[in-house]
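The complex appears here minus one protein chain, its other protein chains still in place.
Labels run A and B following the written order; every chain starts at residue 1.
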Amino acid sequence: MSDPRQPDAVGPTGSSKADLDADIAIEEPGAVSPETEGAEEDARATAGGAVAAQPTDVPPPSRWHSTLHQITTGNAIISVLAVLLALLVGAIMIAFTDERVQEASGYFFARPGDTFLAIWESVSGAYSALFQGSVYNFRRDDFISGIRPLTETLTFATPLIAGGLGVGLAFRVGMFNIGGRGQMLIAASVAGWLAFGFDLPWGIHMLVALLGGLIGGALWAGIAGALKARTGAHEVIVTIMLNYVAFYLVSWMLRTPGLLQAPGSSNPKTPAMKETAIFPALLGPQFNLHFGFILVVVATVIVWWILSRSSLGFRFRAVGENPNAARVAGINVPSMYIYAMLISGALLGLAGVSQVLGTVTTGFTAGIDAGIGFDAITVALLGRSTPWGIFIAGILFGAFKAGGFSMQAAEGVPIEIVLVVQSLIVLFIAAPPLVRTIFRLPDPASPKRRPVPNVTQEVKAK
Amino acid sequence: MSTAVQHPAPAPQVVALDTTVVTSWKAPIAFAIFTLLAIALAVFAPQDGDTTFRLSTQSDVIQLPEITVPTMPTLWITIVLLALATAYSAMLVASKRRVPVWLVVVFAVLFMFGFLTWAASGAAIPVIGLLFGSLSLAVPLIYGSLAGVLGERVGVINIAIEGQLLAGAFTAAVVASITGQPILGLIAAMVAGMLVGMVLAAFAIKYFVDQVIVGVVLNVLVVGLTSFFFSQVLAPNAAALNTPPRFERLPIPVLSEIPIIGPVLFRQTLVVYLMYVAVALVYFGLFHTKWGLRLRAVGEHPQAADTVGIKVNRTRFWNVALAGAIAGLGGTFFTIGSGIAFNKEMTAGAGFIALAAVIFGQWDPIKATLAALLFGFASNLQNTLSVIGSPVPSEFMLMLPYVVTIFAVAGLVGKVRGPAAAGKPYIKS
Partner (left out) sequence: MKLELRGITKRFGSLVANDHIDLTVEAGEIHCLLGENGAGKSTLMNVLYGLYQADEGEVLLDDQVQHFAGPGDAMAAHIGMVHQHFMLIPVFTVAENVMLGHEETKLGGRLDLPAARAKVREISERFGFDVDPDALVDDLPVGVQQRVEIIKALSRDAKVLVFDEPTAVLTPQETDELMGIMRQLKQTGTSIVFITHKLREVREVADRITVIRLGKVVGEASPTATNAELASLMVGRAVELTVHKEEPTLGDAALQVQGLTVIDPIGQLVVNDVSFEVRRGEILAIAGVQGNGQTELTEALLGLQPRVQGSIRIDGIELGSSSVKRILDAGVGFVPEDRTEDGLVGEFTIAENLMLDRSDGAPFVRGGSIQRGALADFARDKVKEFDVRTQGIDSKVRQLSGGNQQKVVLARELSRDLRLLVAAQPTRGVDVGSIEFIHKRIVETRDSGVPVVVVSTELDEVVALADRIMVMYRGRIVGIVPGDTPRDVLGLMMAGEHPAEGAAA
């Protein structure tokens, strides 16, 4: 931290003043050793320039070299490699549990080729089903039905992006909102109740239901924000607990006539949403993609503006990075926690609303959240909590979901493989050194060509 | 300089600062709310008839008589007592004294007694069954909370308890089904839990990834893995791979005949007896052995531990692995502990309740165990009440542990300090 090499610390030494009976106060209690900075990835990426700028005997590297260095050590390559690694693990799981592979491996030593062929068939079959279920189906004749999987991907991505934005925004304020499930359930219930229980003109009805849902999600998350602000209760615990409370609350409402249960039914399910409240289809009735996707794009832009251009976002980030300094600078930290949770809850609420008004309009059960509240966490992590990163990550995970279903249908590979791949992606991305070790990539913290052995790594790893 | 040994002045005097008493009105307010709640029950939903408490099972050698009380008078008496306790606590706070823990406990027991009397009006409450079931449901919670206590005490937040329980349940079912030996399933479960713990430790300690994030992602990973293998491998071959044998009940002679306590505590399976041992060992180990002293030092002030030659990261790694093994052992309750086949996501959030018990129990193994028992009781109360028929919708009973935890985290525990270095990776500088 403190760099003792001040350029002005040279000068004549002889001319001293009178002998002062004084100590010299030039100390720091935390006499910090001139250690290199923390292990964060971004820091290292940017520090690369600083290292190069320092006077060393090493000749400056060529431009091509530094560009390559940037690419191989930057975040983008790590993300791509993490996805590849996770898919590889998924492939291994598919291959090992495939019956044909097991059969062929029974006589592996007689005809090893059979085993490899079976592995190839099972893995390529699964992954091509994944691709054709999520991007473009080559088996269809015309473009319209061929591109249908891509629109499915965007439909699945819609709540994932909204939820990811919610979790990511909370991350930036230093909070971990694990309560996506509860917030989605409450938002879906409020929006659903407004959508099936009232008669309003087209457009207005949709708007009312949408706003109701957003407010519902916001307030449910706001409980956690308010408790953290007022009493310091850890939001991780509170939001987890609120998930269960919301689940049981909604379950009870769903089986209680007069609340959410469809009249004349004994199933814990709501009636269908009224036509006036349903999100319009974007590409016509033959595609499922609905207006919710537009809302999510708008939400992404708004979150981007909040975080990087607005005064509120500035205070959010200040609180997230250093709440003490924020407090000393007159920022009201407790209210930032509350505002952040309200906005985060509203975004997760948007995910819930887009489920009931866009994707499943025929009435919903307590399973309407479909695990999106938790998927949103992985989306936010993969997107590194930046709005556009989350947008892309949401589409990727939407593709996994859309493709996962067709993979399950076509190849009999359970959809849960998607969970495994997703969580592995996040684990790998969270630990860039691991990915670098696996692929033998250079460490960006180390200067490009170093004449002496680097010991920093050893010290850290110890 | 003189050669005589100088004795410096005695240590700086310990002059205590002036103090004043910081009081909190949280307890009286909470008491008042619950008293009003009880009054509301009595006024708006009065229950006529009597309530019976059954204290023995038919198989007991010593039979205790049933206790029958008239519902409404009992409830009103309880309410008066609750009101007195509330007034006493308010008086204490007003005179700048603290509300003692025993008062909170007495209040809670009284409230629960009043509530049970009201809820089970016109029926009999099988007290033994209620308590036995509570203990059973608390088993995975207790193992899980022990794992949580160990992890946080050594400085690693273990959100992956849920995943460790699930991994334990899965492995135990598969290994026990294949071998026919539940004991092998138990060992396999510990190994599986330990592996999850090791992954958590590796990512948290070696790669400095946020511990909460690793924990959450590991939970998803374990759900994905176990569900994938369940659908792909277990479901088609259920007979061979997913029909786990169960641990038999082993009543302990003599002890199992003690009224009330015997049938609840000493007619259990090996998994439960191991739990008693685990709680005792963790408590003794943490506070009375070299291992515990070092473990706590690492969780409180890793740098200080390092300077006396304790390998911080090694200590953390192996203790988190050990915690994983304990949680994995707890996972056996779901399958071989109860004789149930493995199913997707069958732990259903028990790991998170265990986590709540850790915080509720203030990072102390005994208190965390008691908190886990409380949560087990709340869950089982719902089962019991839905059998005897109760005016409260079952969902609200199921909600109870979670609501209680929120109150606890917000109110009581807010001021209690956890291990200082929990959640912070130790980076040598």
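Miscellaneous remarks
Heads up, the rule we're going with is that contacts are C-beta pairs under 8 Å (C-beta built on N, C-alpha and C of every residue); 3 or more make two chains touch, one makes a residue touch a chain.
The model shown is predicted, which means the values in this text are computed figures rather than measured ones.
Every shown chain touched by the omitted chain in the complete complex is listed here: A, B. From the options A:L84, A:L200, A:A281 or A:I331, the residue with contact to the unseen chain in the full assembly is A:I331. The chain not shown here is touched by just one of A:S124, A:Q286, A:N322 or A:T362, and that residue is A:N322. In the complete assembly, the contact with the undisplayed chain comes from B:A297, out of B:M72, B:A297, B:L373 or B:I406.
From the options A:R111, A:R230 or A:R309, the residue with contact to the unseen chain in the full assembly is A:R309. On the side of subunit A, touch with the chain left out of the figure occurs at residues 1-37, 43, 46-47, 49-51, 53-54, 56, 309-312, 314-315, 317-318, 321-322, 324-332, 445-447, 452-456, 458-459. In the full complex, subunit B touches the omitted chain through residues 1, 3, 5-12, 14-15, 17-22, 285, 288-291, 293-294, 296-297, 300-301, 303-311, 415, 420, 428.
Simple rule for what comes next: only the chains that are shown with their structure count from here on.
Taken in their complex, subunit B has these residues touching subunit A: 159, 203, 206-210, 212-214, 216-218, 220-221, 223-225, 227-229, 231-233, 313, 344, 349, 352, 355-356, 359, 393, 395-396, 398-399, 402-403, 405-406, 409-411, 413-414, 427-429. Against subunit B, in their complex, subunit A makes its touches with residues 32-33, 35, 38-39, 93, 97, 176, 178, 227, 230-234, 236-238, 240-242, 244-245, 248-249, 251-252, 256, 374, 377-378, 381, 413-414, 416-424, 426-427, 430-431, 433-434, 459-462.
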